[in-house]
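Before I ask anything, here is the structure I am working with.
Note that one protein chain is taken out, while the other chains of the complex remain in position.
Coming up: chain A.
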């Protein structure tokens, strides 16, 4: 098969369609959140207070910064600055790693307090609280998996930049990879206020 007719518009169209499916995947969890919030407003408020706003806010800043680096990487590859692109991608990955480390501390702290899905403490507590934390773990867990996938994607793209297969004249793969990264960021921008702020 010849792949000489590269269709960048088509590649981006396909990526955007795929991103819609990712949004809908999280959409199912947001539907459950809204239904259960309306059913257990009191328990949700109490349980939401137990989340650490400092951890959450720091992670929001970290992810937003990573998205900025990713966007700058696209600009710099278009200018043909291979070295800058690579360091920007490394910076993005560093932010992703920071995010996951903070998440790790946040989760383990909760585990120590006996708060995890199916834990004796939650099972004995009010029903709304158990639902809140199950949703919290599943939503942030699924998001964390997306951070890992996005990170792996950007690392793979970085290796292609390094080897020169992605360059100023052909960079749609990098652009699509960063689009995915922005999705990861965007989903978090909804998770953060819903779980940490408004309750």
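The rule is short, and it goes like this: a contact is a pair of C-beta atoms (placed from the backbone, for glycine too) under 8 Å apart; a residue touches a chain by one contact, two chains touch by 3 or more; residues count from 1.
The definition used in the following text is that contacts and distances are computed from a predicted model.
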I want to check something: the complex is missing a chain, and I'd like its UniProt protein name from "Carbohydrate ABC transporter membrane protein 2 (CUT1 family)", "Trehalose transport system permease protein SugA", "Cytochrome c oxidase subunit 1" or "Ni/Fe hydrogenase subunit alpha". "Cytochrome c oxidase subunit 1"
Considering the whole complex, which of A:35, A:101 or A:197 touches the chain not shown? A:35
Please pick, from A:128, A:144 or A:177, the residue that touches the omitted chain in the full complex. A:128
Residues on chain A facing the left-out chain by the touch rule are 1, 7, 9-11, 13-14, 17-18, 20-29, 31-32, 35-36, 39-40, 43, 117-118, 123, 126-131, 134-135, 137-138, 142
